[in-house]
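What you see is the complex with one protein chain gone and the rest in place.
Each chain gets a letter, A and B, in the order it is written, and its residues are counted from 1.
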Amino acid sequence: MLAILAQAEKTLFLPPARSTMAGAHDGLYNFVLWMSVFWLVLIAGLLVYFVIKYRRKSPHDKPVGPTHSTAIELGWTLPPLILVMIIFVWGFRGFMNMNQAPNGAYQVLVSASKWNWAFTYGGGENDGTLHVPVNTPISLVLTSTDVIHSFYVPEFRVKKDVVPGRYNKTWFQATEVGEYNLFCAEYCGQQHSQMITKVVVESQEDFDAYLEVRGRWWKTEKPVDVGKTVYKDRGCAQCHSLDGTAGTGPTWKNIFGDERKFVDGSTRIADENYIRDSILNPGNEVLEGYDNVMPTFQGQIKDPEITGVIELLKSISTKYDGKILGEMPADPGDEADGGSGDGTQAQE
Amino acid sequence: MTSENEHTGDTGHGDNHHPHLAHHFETPAQQFESGKLGMWVFLATEILMFGGLFCAYAIYRGNHQDVFLYGYGALDKMWGATNTVVLLASSLTMAWAVRAAQKGQQKLLIGMLIATFMGGVGFMVIKGVEYKAKWDHHLFPGTMNAFYYEGGQPKHPEALPHAIEYIDGRNLGGEAHGGGGHAPAGHEPAEDSPQHEAVPGDDAHAAEHTSAEPASAGVRAEQNATAHLASASPVIVQAVYGAPADVSTIKPPASPADMGVNDAVIDQAGEVSMPSAAHTQILWNDLSSDQQKKVHLFFGIYFLMTGLHGLHVLIGMVLIAWLILKAKKGTFGKDYFAPVDIGGLYWHLVDLIWIFLFPLLYLIH
Partner (left out) sequence: MSVIQDPVKVGGYGGQQEPGGTNYINHSKGIMSWLLTLDHKRIGLMYMIAVLGAFLLGGSLAVVLRTMLFMRAAPDVAPMTPAAQDLYNQVFTLHGAVLVFMFIIPAVPAILGNIVLPLMLGAKDVAFPRLNLLSWYCYMVGGAFFLFVLLNGRLDTGWTFYTPYSTSSTTSVTAATLGAFVLGFSSILTGLNFIATIHMLRPAGMGWFRMPLFLWALYATSIIQVLATPVLAITLLLLAAERVLGVGIFDPAMGGDPVLFQHFFWFYSHPAVYIMILPAMGIISELMATFCRRQIFGYSFIAFSSIAIALLGFLVWGHHMFTSGQSAMTNAVFSLITFSVAIPSAIKVFNWLATMYKGSISLATPMLYALAFIWLFTIGGLTGVFLGALSLDIMAHDTYFVVAHFHYVMVGSMLTAFIGGMYYWWPKMFGKMYSEPVAKVAWFLIFVGFNLTFFIQFIAGSQGMPRRYADFLPEFAWYHQFSTVGSYVLAIGLFLVLYNWVHSLFAGRKAPQNPWGGNTLEWHTSSPPPHENFTEDPHVTDPYQMHAWDYDESIDGYVYDKAKAIELDQQSHH
C-alpha cells in the first residue's frame, strides 16, 4: 500500500509524493486522516442524534440520567490512548528516518539569506537553484547569514529551519525527474513570500553536465549577460530594479559613476571597487534612505560574476560612457580546463 | 487552607466590626489568610521570572565556560559577600519586625523596619560602588561594553586594552605586574584601581594558586616563576605568599594597598576558600579570538540579573518605607499586622534571590 502511495499523484490533501520519505509520511497522514474522520463522524453523529432524540419537550422537563461511571470513563479513555501511542511511534520512526542521512549521501551546502537561497556543491560550484540527481540520497547542510529561514519542499515532505550561527542538517532522495518548488517556511521579513526557488531533479548524467557547466558557466557568456544571469538567479531582482523603480534597495539604473551618499554622511563615486565592496560587505556603506538589510555574498559569489554585475551596471548607466567589456578577463583563480567549448548546454 | 471552617464559623468572630476588615471578607483571619496566599502566589511568579534568567545564565555558562570564567575576574567577591551579609541581616530585622508587630511592640517594630530599610540602602550603596567600578572600566552592558565587537572589530578600541588589563590583573592576582604579554597596551596600574580604598583586603595563600596552575599554560610560565615574583614589590609577595586565609576570617590589611594588589588579594581569598577551583584563572590571551568577542555577553547577563534584582530591592524599600509610615501612625497591633507580615515575605524573597545570585555570579569557578 505504501508503495502505491509513494507513486501517487496529487490528491485532495497532499501534493504528489516525490521522495523516498513521502510514502511513510503519506501513510501516516492517511491513517490519522481516516481516524479523524471516524471520530468526527462518531461525535457529530451522536451530537445530532441526541439533539433530536432528547430535544426539550416542555420547559417543565426534569430529566434524570446517569451522572458518573468510572468504568465508562476508563473505557473511553483507552481507545484514544492506544491510538495516539500508535501514532506517536509511527511518527517518531518516520522522523528518525528523516533525521539521519544514509552514509555516502551527496552533500550540498545550503546558505539562506534575506531573501534568496545559495547552494554550493562539492567542487565549489554554486547556484541559486538546487540541482540534484534523481534516486540519490542528498544530504543538506543548512546555515543562514542573517535571520532564521526554513528549507521546505512539499513534494519531498522535507522541512528544516535554517538558523544563523549553527548548521542544521536534513536529507532527501528524490524519486522522479522534474522541477519542484522550494519555499522559505519561516517568516523572515519583507520578501518572505518571494523567497521561493526551484529544486531541479535530473538524471545523473544531466546533473554531472550541469556541475561541469556550473563550474565555469561565465566563460560561455558575455560579461553583461553574466551580470543579467546573476541578477536573476541570485535574488538581486527582489530588491533592485533595472529600470529606475524604487524597491527595498536602490535601483541599479544610473548607479555606475554616480556619487553615492551614505547614512553616515560620507560619499563615494560608484566605481568598480565600490560595486565590489557593496556586494561583499554591504553593511559597511549603507546608502542614505535605505536600511542595512542586504546580505553579504562573501564566499558565495565568484569574481567573474561580480565583474558581470559591474558590466551590467555600466550598460544601464548614463553616467558611464566608456566601453563595456566584450568578454570576460582571464580569471587567475579558475583552474585551466581543457574541454571547454560546449556552451550549448547553458542551464536556463 | 481552612476556608471552610472559617466560613461555617458563625459570626462570633466577625461581630465586633474590625476597622481593617474589608467588606467582602467575613473574618479578619480570612482576610489575613487571603492576603498571605496572594503574596505567596505572587512570589511564585517572581521565582519563575528570575527562573528564566537563571536558565539563560545556565545555558550561556555551559556554552561559554571560559568566557564566563574570564568575566568573573571583574566581579568583587568581597563586596558580594558583604552585600550578602547586609541583606541577610536585613532579613533578620524584617522577621524581627513581624514578631514585634504580632506582639504589639510598637517601638521595636518601627526600629526594626528602619533597620531593614537601612539594610536595603546599604545594599544599594554597595551595589552602586560595584557598578561604579564597572563603569570606570567601561564594562557596561551591551554595545557600550569595552569588549563589544562589531563586524569582527572591537567597537571601543580605546577602552578595550584598559578593560583587558583590569580583568587580567585581577585574574592574575598580584602578577598583574609581570604580565607584559597579557596586557596588550602599556599599563599604568594606578589607573585600574578606583575602588581600592574602599576594599577591605586580606592575606592570601597564593602558593596554592601557583602550584595548581596548569603547567601547559606556557604563555604564563614566565610569570609563574617564583623568581619573577620575588622581584616584585614586598606587598605583592606578601599578598601572594601570605598565610592561608578563609573568607570567614577576613581582616583589614596591615598596610595600605596600592597598585591594584588589593583586588588581587581579595580574589585570592575567595579562591583559597575553594581550593579545587584554584586553577581556573583565565587571561585574555587564553581565550580564542572567537571567545574574546563574547566576553561582553557575561556583562550583559551580570547587569540584567543584578539590575533586575536591584530593582526588586528598590521596590521592597518603597514597601518598607510605607510600612514605617503606617507603623508610626500606630496602624499595626496584635489584631492587625498582615501588611508587615506580607511585606516581610516579599523582602525575604528578594533576599533569597540574592542568595542564589551571589554564588552563581561571584563564586562558582
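As a working rule, a residue touches a chain if its C-beta (ideal position, glycine included) is under 8 Å from a C-beta of that chain, and two chains touch if they have at least 3 such contacts.
Everything numeric here is computed off the predicted structure, so don't read it as measured data.
Visitor: Need the list of shown chains touched by the one chain that isn't shown.
Guide: The omitted chain makes contact with A, B across the full complex.
Visitor: Looking at A:Leu109, A:Val134, A:Val177 or A:Ile196, which makes contact with the chain not pictured?
Guide: A:Ile196
Visitor: From the list B:Gly111, B:Pro141, B:Pro161 or B:Gly333, pick the residue that touches the absent chain.
Guide: B:Pro141
Visitor: In the whole complex, not just what's shown, which of A:Ala118, A:Cys184 or A:Ile255 touches the removed chain?
Guide: Once the missing chain is taken into account, the touching residue is A:Cys184.
Visitor: Since one chain isn't shown, list which residues of chain A touch it in the complete complex.
Guide: Contact residues on chain A toward the absent chain are 10, 12-15, 21, 24-25, 28-29, 32-33, 35-36, 39-40, 43-44, 46-47, 50-51, 54-57, 59-69, 72-73, 76-77, 80-81, 84-85, 87-88, 90-99, 146-148, 150, 152, 154-155, 157-161, 163-166, 168-169, 181, 183-194, 196, 239, 247-248, 291.
Visitor: List every residue of chain B that touches the chain not included in the displayed model.
Guide: 1, 3-4, 7-8, 22-25, 30, 33-35, 37-38, 41-42, 44-46, 48-53, 55-56, 59-60, 63-64, 67, 141-144, 148-149, 293-294, 296-297, 300-301, 304, 308
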